[in-house]
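Missing here is one protein chain; the remaining ones are kept as they sit in the complex.
Let's look at chain A:
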C-alpha cells in the first residue's frame, strides 16, 4: 500500500489567460506535516482548492489516500477536511451550535454529537465561549473553532489554508501546538503559509511555490543548505544589528573577515555566526525566479 497521503503529478490550472498552476509535482508522506510556502498569488489556494475537490484541474492528476480528486470525488471528501483561508464558521450560531451542526452533517447521532462537541470545546479551550455567538469571538478563538469543526470526525488528511494569517503571536503558538498534536495522532497535514517561521517550526517537508511552479522542496535544513555558506552578524551592546558579512564558516575565512573589519567597530561589538534563515532562502529562491521571468 502506498505510504503517500497526497500525490500530485503535472497539475495545471488556468483562469482565463492567467496560468495559476504551471505543472505542479508533489508528494506528501502519511502522518507528516507538509508546508506550501509562497507569496500572495503564487497559486497556494488554487492548489488547495483542487486537492479538496472544490476546483477541477485543467490537466495533471492528484490523489488523496490513493483516490483521484476528480474521478473519486466522494471518496476524497470522505478522507479530507478543509479549513479554508477565511474562517468557515457560521457567525450567527454559537460555537457549540456550529460544532453540533457539523457533527450531525458528518452523520453522528444527536447524542454522539453532543458528546463530541463537549469533547472538542474542552480540548480547544473554548468551553467558556460555547454558548456565545461566533460573531463575538476574537480572531484566535474563531480560528480554533474553525479547526475544531474540521475535526468532528476523524479524516486522515487535513488541509489548512493560511491557518495563522492575521493572528497574534500567542494565538499563533496555540494553534501550532494543536497542529503538532494532530500530527502525533497520525493525521497528515497540508498547510499553506506566507510565514517562513511557521514552515520552519511545523513542517517535515516544505515546498516553495512561486508563479505556479515549485521552485524548491525538501526539509527546512535542506532548503537552508541551498543558500551556501554562513553569515557573521555584528551587534552593539544594545543588541542592534550593525552589519552582516557572508563567510564560508571555516576558521581561516572567519579570522580573515574579522581582521578586515575589526578596526571599524567598537571593542565591545559582539559577533555571532549563524546559518542562513528561511528568509534568506526564500528571498534567494523567489528572486531568482523573478529575475528569470524578467529576462
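Methods note: a residue touches a chain if its C-beta (ideal position, glycine included) is under 8 Å from a C-beta of that chain, and two chains touch if they have at least 3 such contacts; residues count from 1.
Note that contacts and distances are computed from a predicted model.
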* Select, from "Succinate dehydrogenase/fumarate reductase iron-sulfur subunit", "Acetyl-CoA acetyltransferase", "Branched-chain amino acid ABC transporter" or "Transport permease protein", the UniProt-recorded name of the complex's unshown chain. => "Transport permease protein"
* Which listed residue (A:70, A:105 or A:225) would be found touching the missing chain in the intact complex? -> A:105
* To do: Using the touch definition up top, pick the residue from A:14, A:77 or A:183 that touches the left-out chain.
  => A:77
* Kindly state which of the options A:32, A:53 or A:210 is in contact with the chain not pictured. => A:53
* For the chain that's not shown, point to the residue among A:7, A:22, A:68 or A:90 touching it. => A:90
* To do: Mind listing the chain A residues that contact the chain we can't see here?
  => 1, 31, 49, 52-56, 74-75, 77-93, 97, 101, 104-108, 112, 133, 149-150, 153-156, 186
